[in-house]
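A single protein chain has been removed from this complex, and every other one stays in its place.
Coming up: chain A.
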């Protein structure tokens, strides 16, 4: 990297701002994690205190794991998130390929139509979605959630991936055509590997809202067999008594899978975010 003449003061200020932001962003997570390891009394007495040996307690985790269904809730969340990401990436990339690669009447209009979902929250349609799911007999199934989340994730995916697909060299695709590759092979074997960073970006942006969502699981799949982890944690929040140990433990546990997925994608992600900026 070329060293420019940035004064240490300026760099310092930038870092200060970034560190402040990081602390603010991480504070709730930090609070959740430390309090999940404390007994009930000390959560209320000293919410900011670290879990010292005298107050250390795993009672929350014990409750959560004894509840038994939690493994199932995790599994539900995982299935819904993974399958939704898969469909969002697959269909998003396919639509993006069509939009960026082929000239056809209404191309721009189609692109705008597909991007419209970025601006209109899908929750506005909740009632209609519920009616549809009832009519289709999909209430209380994971399929219902997967369908909704796929629809929710597609607009952003199509938007981001179209931009990236346009950067893939035409010559490369044409070379494939001359070598006799079908359009499908060109898509799967030449283009997809080249836009992997963009796919990771989309995966992360898609994954987090799905994993954290409470709205659709509550409405479309609240049965015990189809609860997701976020919904499952709510059983500890009662009208009169809330089992904070259990809630915090459940939320802490819920962070882990997202964190793992994020770490897997992040190497690609950083390349994805900066790729557009430096080129």
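Note that contacts are C-beta pairs under 8 Å (C-beta built on N, C-alpha and C of every residue); 3 or more make two chains touch, one makes a residue touch a chain; residues count from 1.
As a convention for this text, contacts and distances are computed from a predicted model.
A chain of this complex does not appear here, and its UniProt-recorded name among "Electron transfer flavoprotein-ubiquinone oxidoreductase", "ABC transporter permease", "Multiple sugar transport system ATP-binding protein" or "Glutamyl-tRNA(Gln) amidotransferase subunit A" is "Multiple sugar transport system ATP-binding protein". In the complete complex, the hidden chain is touched by one of A:8, A:53, A:180 or A:238, namely A:180.
Of the options A:12, A:28, A:193 or A:209, the residue whose C-beta touches the omitted chain is A:193. Mapped onto chain A, contacts with the missing chain fall at residues 169, 171-172, 174-181, 190, 193-194.
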